[in-house]
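Missing here is one protein chain; the remaining ones are kept as they sit in the complex.
Coming up: chain A.
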Amino acid sequence: MNHLPLIIKREYLTKIRNKSFIVMTFLSPLIFVGIFALVAYLSSLNNDTVRKISVLDESGLFLEDFSSTPHLQYKMLSDTNLEDAKKEAETEEVYGLLYIPKTGDLEGLSKEITFYSEDSPSLSLMGDINDMLESKVNTLKLKESGIDSETIKELHINISANQETFKGKETSKLGSGLKLAFGGAAGYLLFMFIIIYGNMIMRSVIEEKTSRVIEVIISSVKPRVLLLGKIFGTTLAGITQFVVWVVLILVLMTVVTSVFGIDPSAGSPSQQVLENSVNGGTQQILNDVMIEINNLPIANLIIMFLLFFVGGYLLYASLYASVGAAVDSETDTQQFMMPILMPLILAVYVGFFTVIDNPHGTVSQVFSYIPFTSPVVMLMRIPFGVPLWQQIVSVVILFASFIAMVWFAAKIYRVGILMYGKKPTYKEIFKWLKY
């Protein structure tokens, strides 16, 4: 085993000195931030256009309800008829003309209002105008029936049932959402990490075969040690790249947002409206979130996240390593890729459908012990409260499977060397295990 640090060091240095690795490490964040900046820039271009809309209100009911915003200007027309207004709208290059005729009653009015424009108008704009007209007409209608709209507002009661466990712990919808978000993010991160770096390990295992250095190495080192060294070395290189990515993206984002003056949290106008409407409540929501986060078992989550992330990654890495051990060249690996990704995809599905529905149901429980799915499923369950012994059993199973998987890969590797140029089938690999 004293060769392990030596092998890890070589694998790590070889990986991080590789030119394409270096290029990707620095290029990826640039591309990522570049695309982000481009999207932000394009949407800000879109927001800069000012839409002018002429309004001809013959009913006179809505005169005070049209208020202009920076992106939308209303021009109230008077002393003109529809035909003239249309002509004028066309020559003046306004976005459209809203025509509200004078009718006997409100029902009639609601069917007669028309919007004239050059092309089909934007959906969101029409939605906004319709909403505004509708609420005004409804208020008027209520008044007509002799009901004061203020009274209705006062009578309205919002219901949001309090949630509490039998042990008296308060739970809330917001809390559930947060728990899901945490589990989902963890699962997604693991998923990405495996897909990006799993292949790298596989290629690294094939390297000795293609360069034919394998017999020299294998006469000095046990295949198990070699594979472990490769898995750890490549993983370290992967973590290095990941950290560089995160740091670079954060730095670049800060630079980009400050240079271009883009506020990344600024969303669509409707979101702004929403925020404005609950402006007083924002602080309240923030407080709620903080309270919920404090309610989560933070220490437990972080420790388990690290254990499951590392264990899950190592297990899948060793799966990729066994594929590398079984084949002679990368082109032969295709048939083995699907079976590797299937359990991972299954884990994500189980996580997002079953765990959300019932975090402690039988299905969720079973999948949180199976090593190929437990990293995702268990991580999603933990925020909802899982007894410690269950977590420990699951982690132990996970790491034991990792060791078993490396042993399995080493076995295949040892035999794979002796069979140069033979394309392995599953049947063949099964036979190799018995050698």
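As a working rule, a contact is a pair of C-beta atoms (placed from the backbone, for glycine too) under 8 Å apart; a residue touches a chain by one contact, two chains touch by 3 or more; residues count from 1.
Following the convention adopted for this analysis, contacts and distances are computed from a predicted model.
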Considering only the chain that is not displayed, what protein name does its UniProt record carry among "Cation/acetate symporter", "N-terminal double-transmembrane domain-containing protein", "ATP-binding cassette domain-containing protein" or "Molybdopterin synthase sulfur carrier subunit"?
"ATP-binding cassette domain-containing protein"
Considering the complete complex, identify which of A:S67, A:N158 or A:S220 is in touch with the unshown chain.
A:S220
The one residue from A:T49, A:S67, A:T91 or A:S211 touching the chain left out of view is A:S211
Missing-chain contacts on chain A, rising order, are 3, 6-7, 10, 14, 18, 207, 211-222, 414, 417-418, 420, 431, 435
